[in-house]
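Left out: one protein chain. Kept in place: all the others.
Presenting chain A:
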Amino acid sequence: MQETSSVNAPLLDVQGLSVSFSTDRGRVKAIDDVSFKVAEGEILSIVGESGSGKSVTLMSLLGLNDPKTTFVDGAVSFRGRHLLEMPDRELRRLRGKEIGLISQDPMTALTPVYTIGWQIAEQIRAHENVSKSAALKRAVELLAAVGLPNPDEAKDRYPHQLSGGMRQRAVIAMALSCNPKLLVADEPTTALDVTVQAQVLDLLLRLRDDFGSAIILITHDMGVVAEVADRVHVMYAGRIVEKGAAEAIFERPMHPYSWGLMASIPPIDGPRLPRLPSIPGMPPSPEAIPPGCAFAPRCRFARAACAERPPQRREGDHTVLCVLDAKEREELRASVLGEAVAA
């Protein structure tokens, strides 16, 4: 079911994206040579270490980082148009209409002094020629679709009068308001209980099925990834270290960091563990990323060769940046993950 992605011309094509920030400590590179494609109707999930650059990657390709302190390199094409060269006004028109964004922090997406109904209606009216009352009616329908109880009353609430999960759903409603061709969702379900989460995921799948929209989904919830993603990219310290179909990533992860990630998923049944497994150590700070494999200081299998930039290895369209060859990889994976995932 995932095979279509390489055939269609990609909806979004990111090539060699690098992002650095100017800080008190000088210029710091947060994203290093990231490339990926998203096909129409595809759900791509980006997972990885907290601080690895998931949000920065997406914000910078949408032109949402502060241009005074952010330096972006590379090429991003969306439906054949080059986003990084696009004038601000045009880019703003694109966002919200063809590209919807659910940002990680709902409070930054909402203005505290307006009611949520008003904000969603304005978003609709910025891109569509409809009356105020029609836009407001749509806003209420959207709030109902994301499972807000009593949407007709909820529309008159200010952001601070909502719970965390209700605010998050208001932002989702806003991002969905124009049925975007590409939805960029950064941790859209963190504040939602599992029943509401299921409802929101169904809504995302419906957007894909009804409008052929593509979705980039950043999430830490591996259960959510497993449920909806077609493809998965794993980031570590500013680079994409593994790419593959969701099934392949869950069943035969290739990168030692991915193994550590899979092994850390807390189980919902079976005996409770005295301690959850985790990857020891900390990721490098962006100004001190080793030139070779950035995971080497924490990798149990690191060797001299890892001080060089690791080669790309592949199994079909499943790729990884790591020196391990196929044979050794199989053995070591089994030693880390045992039968749990290999099944």
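Following the convention adopted for this analysis, a residue touches a chain if its C-beta (ideal position, glycine included) is under 8 Å from a C-beta of that chain, and two chains touch if they have at least 3 such contacts; residues count from 1.
Just so we're on the same page, contacts and distances are computed from a predicted model.
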- [ ] Among "LLM class flavin-dependent oxidoreductase", "Acetolactate synthase", "ATP-binding cassette domain-containing protein" or "4Fe-4S ferredoxin-type domain-containing protein", find the name that the UniProt record gives to the complex chain excluded from display.
- [x] "ATP-binding cassette domain-containing protein"
Task: Contact partner of the left-out chain, one of A:49, A:98 or A:242 - done: A:49
Open item on the list: I'm checking contacts with the chain that's been left out. Which of A:282, A:307 or A:334 qualifies?
Closed with: A:282
Task: Per the touch definition above, residue among A:226, A:302 or A:332 touching the missing chain - done: A:226
Task: Contact partner of the left-out chain, one of A:58, A:116, A:196 or A:254 - done: A:196
Open item on the list: So one chain is hidden, and I want to know which residue out of A:16, A:164, A:311 or A:338 touches that hidden chain in the complete assembly.
Closed with: A:164
Task: Hidden partner interface residues of chain A, rising order - done: 21, 23-24, 47-52, 54-56, 104-108, 147, 149-150, 153, 156-157, 161-166, 169, 187, 190-198, 220-228, 247, 250, 260-262, 264-269, 272-273, 275-279, 282, 285, 340-341
